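The complex appears here without one of its protein chains, the remainder shown in place.
Which chain is which? They are A and B, in the order written, and residues in each are numbered from 1.
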Amino acid sequence: MSEYQAREFKVLGQRLKRPDGFDKVTGRARYGADVEAAGMLHGRILRSPHAHARIVSIDTSAAEALNGVKAVITRADFPQAAKGYEDIQDNCMAGERALYDGHAVAAVAATSKRIAKQALKLIKVEYEVLPHVTGVEQAIAPGAPIVQPGKVSKRVPEGFSDNVVRYTSFGHGDVEAGFAKADAVIEREYRTEASHQGYIEPHACLATLDEDGRGDLWVCTQGHYFIRDMSCAVLGLESANLRVTASEIGGGFGGKTTVFVEPVALALAKKSGHAVKLVMTREEVLRATGPTVSTYMQVKLGLNKDGIITAAYARLFYQAGAYKQGTADFGAMPAFAPYELENVHTEGLDVITNRPRTASYRAPGAPTACYAAESAIDEACLELGLDPLEVRLKNAAKEGTKSSYGPTYQDHGLIQCLEAVKDTEHWNAPLAANQGRGLAAGFWFNFGGETSVSVFLNTDGSVTVTEANPDIGGSRASISMMVAEEFGINYEQVRTTVTDTGSMGQNEPTHGSRVTFAVGMAAIKASREIKADIQQRLAKMWDVSADQVIWQDGKAHCTDNSKGIEPMSLPEIGAIANNTGGPIGAHHGANMEGAGVAFGVHICDTEVDPETGFVSVKRYTAIQDAGKMIQPDYVEGQLQGGAVQGIGWALNEEYVYGDDGRLQNPGFLDYRIPVASDMPMIDTVIVEVPNPGHPFGVRGVGETPIVPPLAAVGNAVSRATNVRLRHLPMSPPRVLAAIQSA
Amino acid sequence: MAHIQIFGSLRDLFDGQAAIEMDVRNLRDLLTKLPQAYPDCAEEIEEGVSVSIDGKIINDDWFRPIHADSEVVVLPRIVGG
Partner (left out) sequence: MSSTHVSTKINGQAVEYVCPNDASLLEVLRDQLGMTGTKEGCGSGDCGACSVTVDGRLVCSCLVLGVEAQGRAVETIEGMANKNQLHKLQEKFLEKAALQCGICTPGVLIAARSLLEKNPDPTEQEVRYWIAGNLCRCTGYDKIVRAILESAKELREEAA
């Protein structure tokens, strides 16, 4: 069942300007914190200074008495959460216990930011401090402080503390038999520290909610339907009564797919009877939102002399923060996904600790697992004296390969990406002293999901597309381009807008690399429905059958030449819409399954200063299969941005916890994301192997680019220093220590 | 009869079997009949699974057909960032 049809494209592939661009370069675009309401109050949240503590009592009376304070709330102001949303509620506002440094315990709404800040100081919280654990290896050891008792799933193996709450495994064949056949077996351990999505726009919202549970919410989010549904589940509201509007969004990368401040702002609005604006500080963002897992990973790999992987095994411990999550699944599945393996076995174990509840970050779970797997492959190549590219090519998964996580692959472009490596000037360029070159592959599933889109033909022939997925990186332009392509008209004649939850049916958030694929496909299908409707109308007008009306070059043509009918353009058709049956439009709501997997391969050159351990990235190339590029700039931009995020994770970014369990570096000065002077240009090579599940062959591209960099940088640094580094980030002290101990 | 592959740790929920044969027409059928035949898996199914049908990951589409020769793999629910 292939959706894809090969064709010539007129609009796709052009570097066109985005419709929201003008507002964004002039400062007019309105982001989460850029709106106000009459009589608006300012909300602020009080957060636990303890990593783990029982909340004995909270006295809000002094804060309430402060002039200008209109409401103070605690967990007591929240109803019982709907089933399945208990953890989300607890993370927004702590119940009996504060589970991490930065966990919300109370909130105020006041007439000014200053008063709100002052009021927080007047809230008296009595804590009984409890033992805490923040490190993954400490947390899994028997005898560790237990973060949340009673959460252990049935299949977790014996021998761990009750912080190991979930277990999954994947694979096929017999790994022991595979290791027996190997010429070299390497067994290694790798560790990675938690990173944060690091979007530059802090979470922000503006809420109103009346006594009857009717409200409005303006919020920066990747998915306003998720925000609506979660807020309703946490506050006991009905979805239809809460209208959520997504602002322009200043980055998300997965971190803005869930609620943090939104239910708090709504609860404050309800209690105070005023609109409440709540904007997080950067410190709050780092202490209480995001971050990713930290990991402890064991890998065992067997290769024969020819470079064939005879067996692959990985056991991944994923530290997921204070609540049970399933991220280890998404490490265990993609770890060896790029390879065709006879014997493979991966195990994922989710571990809870006294850290913030982790949120998705671009291909959540995959970068760390692929770091371990791709590093181990590199180590095996060095041991056997094999070429890392040849080994990957020899073992590469193809169409029809049974993947390491079960399903058999449909068509994809991994081999083409690997072949493209050979052709780059980069791969063949010489290296200078203290430099090393690393190669790594990566994979992400991609995703479709529930999608609603409406398309209208206006009376002047222009086309309006209404969708409801926040546009983070130019999706309005891409969707307009696909609709223009489908109608055979110019991009400028189509305008796509993102609407609110009160105006459009359900949509998954902008995540999972889904928007260009899924929203694009829904828009194409709605456009096709419009074309079919027009065919019916013109058939009546021309007195022919509908199949005698065809579309060509943006016009409806009559195939019965004997009639001498002139083709009609969209403006001509739009002008007579009311005479031929009324307004022309179509809505397409569907579950857009069929996203194609996306593979990428990255090459990285690093130079390591042997005196200081400082690593600089000298050259970087990201190669990926995009299926079919809509707007090449945006595809390149996803590859470049994802690669640099991965480089930051590999070299610098790290959550540092003190012995007291408190986050030591909750600011951009100490949680250091890459800056312009750290980076070289990021070269890109885009391979196009059409996705059979999309009419134009589109694959999602957003997530895969963050998967290969961790290992690509790791392999480059290890080859530059001749010392294998197995702990990310490779910050100067760690690199120096490794060089000195070698 | 469709051939349903059970992966890794999920096998414990299916009496240790790596694959089971089941007469199912579509995804909904599968998700209804699996917990009836193997009650241990009910919790997992309710928590949410993705099912790969002939290499395509399907999350919710109940009426997605499953043919006699379909490759069906039950997986943890796929999300994204």
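Before moving on, here are some points about what is shown:
Simple rule for what comes next: a residue touches a chain if its C-beta (ideal position, glycine included) is under 8 Å from a C-beta of that chain, and two chains touch if they have at least 3 such contacts.
Here the structure is a predicted model, which means the values were calculated and not measured.
Among the displayed chains, contact with the absent chain in the complete complex occurs for A. Among the residues A:Val56, A:Ala76, A:Ala180 or A:Ile200, only A:Ile200 touches the chain that is left out of the figure. Screening A:Thr281, A:Thr612, A:Gln664 or A:Asn722 for touch with the missing chain picks out A:Thr281. Of the options A:Gly474, A:Gly661 or A:Pro729, the residue whose C-beta touches the omitted chain is A:Gly474.
Within the set A:Asp162, A:Asp229 or A:Glu248, the residue that contacts the chain not displayed is A:Glu248. In the full complex, the hidden chain is touched by chain A at residues 15, 17-18, 20-22, 24-31, 33-34, 36, 113-114, 197-202, 248-253, 281-282, 472-474, 631, 633-634, 636-637, 640-645, 667-669, 673-679, 681-682.
Rule of thumb we're sticking to: only the chains that are shown with their structure count from here on.
Rounded to a whole number, the gap between the C-alpha centres of chain A and chain B is 26 angstrom.
Taken together, the chain A residues at the contact with chain B in this complex read 154-155, 167-171, 253-255, 257, 326, 329-330, 332-333, 345-347, 360-364, 405-410, 444-450, 511-514, 591, 593-595, 693, 703. For chain B in complex with chain A, the residues that touch the partner chain are 5, 7-10, 12, 52, 54-61, 64, 71, 73, 75-81.
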